[in-house]
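Worksheet: the structure to be examined is printed underneath.
Note that this complex is displayed minus one protein chain, with the remaining chains in position.
Right after this comes chain A.
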Amino acid sequence: MAFAWKAAGLTYNRYLAIAARVVRRSLKEEQRLQAERRGESDLRFAKWENGKQGELKNLAAANEAAFAESAGKEGQ
């Protein structure tokens, strides 16, 4: 079984997130506003190396970047 989203470098969770976002966006106006609040996440994260905390980065942005990179690799 081959998945198109797997070939595009997405993980299953990422694929789910995108599917959920599409469903939320296609809801009616009132429900949509409520539902979109569930889709928001403004987490920040930091990598630690040798006991030192690295730079705080936005999680969503970093995830996008990571997938864009792995998608590039798959394409080659």
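Simple rule for what comes next: a residue touches a chain if its C-beta (ideal position, glycine included) is under 8 Å from a C-beta of that chain, and two chains touch if they have at least 3 such contacts; residues count from 1.
Rule of thumb we're sticking to: contacts and distances are computed from a predicted model.
**Student:** UniProt names the one chain left off this complex as which of "Peroxin-7", "ATP synthase subunit gamma", "Phosphatidylinositol glycan anchor biosynthesis, class F" or "Exoribonuclease phosphorolytic domain-containing protein"?
**Tutor:** Spelling it out: the chain absent from the display is recorded in UniProt as "ATP synthase subunit gamma".
**Student:** By the contact criterion defined above, which parts of chain A meet the unshown chain? Give residue numbers in ascending order.
**Tutor:** 1-2, 11-14, 16-17, 20, 38-48, 50-53, 56, 59-60, 62-63, 66
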